[in-house]
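Pasting a structure here, questions to come.
Shown here: the complex without one of its protein chains, the others still in place.
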Amino acid sequence: FPSATEKLAKREEVVAMCVLKMVPREGQRGRYMLLKRPASGLLAGLWEFPTIPIEGGDTTCTHRQSKMDEYLQAGCGTPLGKPPKKLKVLRRHDVGTAVHLFSHIRMTMHVEMLVVEGGQEAAEAAEKAGVRWVAEGEMGSFGLTTMVRKAFKLAEDRKREGTDMMQYLKGNKRQAR
Amino acid sequence: FPSATEKLAKREEVVAMCVLKMVPREGQRGRYMLLKRPASGLLAGLWEFPTIPIEGGDTTCTHRQSKMDEYLQAGCGTPLGKPPKKLKVLRRHDVGTAVHLFSHIRMTMHVEMLVVEGGQEAAEAAEKAGVRWVAEGEMGSFGLTTMVRKAFKLAEDRKREGTDMMQYLKGNKRQAR
Amino acid sequence: FPSATEKLAKREEVVAMCVLKMVPREGQRGRYMLLKRPASGLLAGLWEFPTIPIEGGDTTCTHRQSKMDEYLQAGCGTPLGKPPKKLKVLRRHDVGTAVHLFSHIRMTMHVEMLVVEGGQEAAEAAEKAGVRWVAEGEMGSFGLTTMVRKAFKLAEDRKREGTDMMQYLKGNKRQAR
Amino acid sequence: MFEAKLIQGNLIKKIMEGLKDLVTEANFDLSPGGVSLQAMDSSHVALVALMLRGDAFENYRCDRPRSIGMNLVNLSKVLKCAGNDDTMTLKADDTQNNITLVFESQAEDKYAEVQMELMDIDSEHLGIPDNTYDAIVKMPSAQFSQIVKDLSSIGDTVTVSVTKDGITFSTSGDVGTAHITCKQNTSMEKEADHTTVNLEHPVTLTFALRYFVTFAKSTSLSHQMSISLSKELPVMVEYAMGDMGHIRFYLAPKIDDEESMDDS
Amino acid sequence: MFEAKLIQGNLIKKIMEGLKDLVTEANFDLSPGGVSLQAMDSSHVALVALMLRGDAFENYRCDRPRSIGMNLVNLSKVLKCAGNDDTMTLKADDTQNNITLVFESQAEDKYAEVQMELMDIDSEHLGIPDNTYDAIVKMPSAQFSQIVKDLSSIGDTVTVSVTKDGITFSTSGDVGTAHITCKQNTSMEKEADHTTVNLEHPVTLTFALRYFVTFAKSTSLSHQMSISLSKELPVMVEYAMGDMGHIRFYLAPKIDDEESMDDS
Partner (left out) sequence: MFEAKLIQGNLIKKIMEGLKDLVTEANFDLSPGGVSLQAMDSSHVALVALMLRGDAFENYRCDRPRSIGMNLVNLSKVLKCAGNDDTMTLKADDTQNNITLVFESQAEDKYAEVQMELMDIDSEHLGIPDNTYDAIVKMPSAQFSQIVKDLSSIGDTVTVSVTKDGITFSTSGDVGTAHITCKQNTSMEKEADHTTVNLEHPVTLTFALRYFVTFAKSTSLSHQMSISLSKELPVMVEYAMGDMGHIRFYLAPKIDDEESMDDS
């Protein structure tokens, strides 16, 4: 019969994950950024949303976003800020936290949604080795790990809290007040 | 002089433990179930109450009980439920939480008390390799580890919160209302 | 590009640290006790304030102080209590908690301030292999690790909450009431 | 069909306050005479018995006796939808496995309807012996509540002893030792403020204090409560709701060497 | 130069209660006509629009229109320095990047002055369409607040539907299913207690309940509030502050299959 207490507690790991969507204009369909993991190690060679480890227990939104900004700029060549040199941020907010269990790791994922402005051309230009921009409609058929699917589901669920307020306002965007 | 900070933090481990007592009838003395640990590993070959690891942080009563049910059925051949095929549960409740320190592990034990109905015959029939049913009076003289003693003490202490209400009612059990 | 999730979570460690100052008389400048770390291991051979690991999660003031008392007595030969055999405690209080990050450890330091009575002679007598009593004015120029500096800063900051009340009372100390 | 309307709907809220910390799931017994509930806490030390007479309701109708299981924590959540002055109507169709609660404001401008699934709870129906007690003390509910709360900051166990002069609650812990005595007193104008002792034999029993604190959550039900004690029997703590019914808590005494009693 | 004095300084406190949980940083637009603010919550589902008319202030002076950014959490902390009966004066020099708040007691014996740095917040100014709504319901603010709090202990989503008889809020969750209906009612003496329905077409929309709970934090601003609904448009929840101005919350409806709407 089983040896209960011999099983070890899993290692705790905390990451921040960014579901980055690039849309031509606010309210339109866009493309999600996926990165390819290294050829060796955990989940080798699989695709993921931009993901960084969070150490030292500081899981505040501010801390995670500043770390993610660095990573997007340095690691992925995707700087946020003002056009034309940088990508204009339309919307950015946390969508929740999920836990994923590996055989020996218990990973807590803090997931944020980040929507930036840019057309298909921008996405194609930004595509390079290890970076892929996947159209919204193709996310389902793209081979994603369970972990990535969990994060994506959080982003989708949150969207369902309500439609985007922006669409009700955009007709008036250019009207003078 | 001592090197203070070189000592490592202990690994955290969480287990659920079940002090399972089988009594011929509610209110009577019974026998406790003990299982023998595997011949190698932590506390090799010693006797313990049914014990399972709790991973992922879900230490709710519901979760622990459902995991323990599985273990009792699959690992120990002790299914709970309705007689005659299953053991009738007379009483089941948490009795508290204790921490036990090993040299390299800090183990948190969530202990529950589970009383089932069954005579000595049932206990003897259920006895097989690695399972022992020990009479209440003999628990003191049976060679138990400190960890098991701690769990047993919790169950005993809780019992001292008051006598079993059932004994005051049983005279009326068969009376019509 | 970087492999995010491969980095491991740091090991958590909790220590109690004691900024021990020996002064000739309350209100006067004194000397701080520093201990030399072992020749091998983490921060080998460097100087630190008396530091002990706190295991099992009990970080109450009472627990830390009693562990520190043991360490000061047994490990450093500095027993607290009544003169002449022991050092008279003038003041003892927590000054705060700091976190220090090593490459693989996240160390939480609970720092207390302890002021004992004793002149320079006492300090010199207490000096032995691996123990040094450093004058207040020389702490800045003594080679201290970042970790030790953090603890010292906490003690200094707290002092700045106000001057010592004792100095306003001492003129009356010997007056009859 | 079962249907019953309470003019003071928040009575059920108050009852749940006292119940839900003791029992999380329970069967309500519906009968032509009224609604009752009897359940033990998970460690089998305490028992609660609730009785609401049919007369207590406006338009009480119960076509056939029936037992319905509910999660009391969920029921408490649902009851939040009732305003303090709302009426409450309970409806359960014999052919369906749910119950409907309707809350209506006095002005009839607010109407809330909540439907909950029923649960299948396995429970034996045990009789509570109709003991004659050695001592019965009646006292203001608020005073009992205050005393057990105060003592619980000092100790874990309470010793209750009744003499002809009054009732004494004692406890001790690291902090110190405390005794609180309430003397017989019928001098106040309002009867609800009286303390009365009805004594056959002096009696002293010891209990786990935390259960008394849980019982005292029923304080809002009634200005007066009563404690009934007999040697070696469970104490009965009762909150009577006028003619409408009562809630009774039974708590088994602590006995130092329980082992000797185990072989019954 | 901008300067404005409010006799009832705690009005700003109450306004911040409702704002700070929805938006943490925002631009206030100062103009000769008054002070306004418009901001979306971080997930772009809700929008808040505040308007305080210049007339609402004593000694209102705004030399040139200007937009000033503030951290609303910090502003809330600062407002704690205002007593409930204090007057409040806001001052901002056009040449400086800070704002000064002055709180004075009625008896003029307490004078508090707080200076805060302004922030540079990037925001587009978006117009809110002046919709005609299919249904407008006015009801007591406290009742709306109670209903959304009660329902949020049962479910996450609320369906609001208005017919000529009244407004119904519905939710469901593990605990059960609840419907609360408030009927048109103008029988009370005080108008603030009335519930009135103004209906063009019956309408049913679904929203995330937690936003309604946040909106209801403005309850102290006004005895009455209104809910305005139109098919497939955001709901408008309004708290009017007499002649002084209003705070309006807009919440986008939930739509089951949002994908189909994404390609606009």
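Note that the chains take the letters A, B, C, D and E in the order they are written out, and that residue 1 is the start of every chain.
Methods note: contacts are C-beta pairs under 8 Å (C-beta built on N, C-alpha and C of every residue); 3 or more make two chains touch, one makes a residue touch a chain.
Predicted model only: the values in this text are computed from it and were never measured.
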{"item": "In the full complex, displayed partners of the excluded chain", "value": "C, D, E"}
{"item": "Contact partner of the left-out chain, one of E:A49, E:A112 or E:I128", "value": "E:A112"}
{"item": "Where the missing chain touches chain E, by residue", "value": "74, 77-78, 80-81, 83, 98, 107-117"}
{"item": "Touching residues (missing chain, whole complex) on chain D", "value": "143, 146, 149-151, 153-154, 174-185, 187-188, 195"}
{"item": "Residue numbers in chain C that touch the chain omitted from display", "value": "27-29, 91-95, 113, 136, 158-173, 175, 177"}
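Quick note on the criterion: only the chains that are shown with their structure count from here on.
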{"item": "Required minimum of steps from chain B to chain E, each step between chains that touch", "value": "2"}
{"item": "Shared interface numbering between chain E and chain D [over half = same, under half = different]", "value": "different"}
{"item": "Approximate Å spacing (C-alpha centroids) for the pair chain B, chain C", "value": "45"}
{"item": "Geometric centre distance via CA averages, chain E-chain C, whole Å", "value": "53"}
{"item": "Pairs of chains found to touch, sorted by chain label", "value": "A-B, A-C, A-E, B-C, B-D, D-E"}
